[in-house]
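Below is one structure, written out as structure tokens; the observations come after it.
Removed from the display is one protein chain of the complex; every other protein chain stays in position.
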Amino acid sequence: MKCVVKAFGISREMVGQREVVMELENGCTAGRLKASLYARYPRLQNLRSLFIAVNGRYADDGQPIAEGDEIALIPPVSGG
Amino acid sequence: MKCVVKAFGISREMVGQREVVMELENGCTAGRLKASLYARYPRLQNLRSLFIAVNGRYADDGQPIAEGDEIALIPPVSGG
Amino acid sequence: MIKITEKPIDIQKVIDATSSLGAGAVNVFIGTVRNTAHGKNVVWLEYECYESMAVAEIRKIMDEAAHRWPLLGAAVSHRVGTLKPGEVSVAIAVSAPHRKDSFEACQFIIDTLKVKVPIWKKEIFEDGEEWISAQPNMEKSYN
Partner (left out) sequence: MIKITEKPIDIQKVIDATSSLGAGAVNVFIGTVRNTAHGKNVVWLEYECYESMAVAEIRKIMDEAAHRWPLLGAAVSHRVGTLKPGEVSVAIAVSAPHRKDSFEACQFIIDTLKVKVPIWKKEIFEDGEEWISAQPNMEKSYN
């Protein structure tokens, strides 16, 4: 399945665009998506932290990703 | 010497006016002034606390009072 | 800035009085008149102040705060006279490079103001009135 990943902040600059399209196997999890992203964009590994949000919530590595989910990359936040 | 004592809040109501004039001996202290006020206005003794301010500062019982000092009665404060 | 006033407090002005380009944080405390006290409805409050001493005591508290925390600005405005429920009785603003200091200093200023500054309030209820003594242990703190 195809999955659109939104990228924000420094992760947006590292992947070079606001959204990247990833091809995922069925039954993919947030952790496996992150590994795929690290492989394709090795600079992401330099971040102090990188979380995957699924449908607007922080996801554990084991969380499954389904077709149509809203996926986002969350590098270290710095609001306030 | 004559001494004008400003009274505020509940102490103003207890003495019945904004200022009372007390006749003090020379060498009078804040503590002795307070005793004189208690004698003349016994209701003041019902207050949880009563401080004498001399020239706009909280005074210890031993602080001397001189002619012309600005004296005030400070019942329990409740600002804010 | 220290202000004792019978007019409504302009909170933005109190905040602006602390502004600094080095500040990352401003903490503001606003005291407002509650509509109930001791389970009774408050109709209005009367605030009375020994103004010259109040200003001097607030100045001392602000100096002490500036000594204990790295502050860039501080301002206190206290209203006196007749206040209705919902109205602002006091506004305190403190600016600092970092937020923790702004919180601690602002809380220190209001906590100390409430026990040391010669301002008194009387609550007027539907069936009576009462001078408030906010601090049972004041005697100890001065003796």
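Note that the chains take the letters A, B and C in the order they are written out, and that residue 1 is the start of every chain.
One rule holds in what follows: contacts are C-beta pairs under 8 Å (C-beta built on N, C-alpha and C of every residue); 3 or more make two chains touch, one makes a residue touch a chain.
If you're wondering where the values come from, they're calculated on a predicted model, not measured in any experiment.
Asks: If I'm reading the header right, one chain is hidden. Which shown chains does it touch across the whole complex?
Replies: A, C
Asks: On chain A, what residues meet the omitted chain?
Replies: Within chain A, the residues that touch the unshown chain are 6, 8-10, 12-13, 47-49, 51, 53, 56-58, 72, 74-80.
Asks: Which parts of chain C face the unshown chain closely enough to count as touching?
Replies: 11-12, 15, 19, 21-36, 85-86, 95, 97, 99, 102-103, 106-107, 110
The working rule: only the chains that are shown with their structure count from here on.
Asks: May I ask you to sort the chain touch graph into line, ring, star, complete or other?
Replies: The chain contacts form none of line, ring, star or complete graph.
Asks: What is the chain whose Cα centre is as far as it gets from that of chain C?
Replies: Ranked by distance of C-alpha centres from chain C, the top chain is A.
Asks: Could you put a whole-Å number on the gap between the CA centroids of chain A and chain C?
Replies: 48
Asks: Using Cα averages as centroids, what's the distance between chain B and chain C in whole Å?
Replies: Distance between chain centres: 25 Å.
Asks: From the C-alpha centre of chain A to that of chain B, how far is it in Å?
Replies: Here chain A and chain B have centroids separated by 72 Å.
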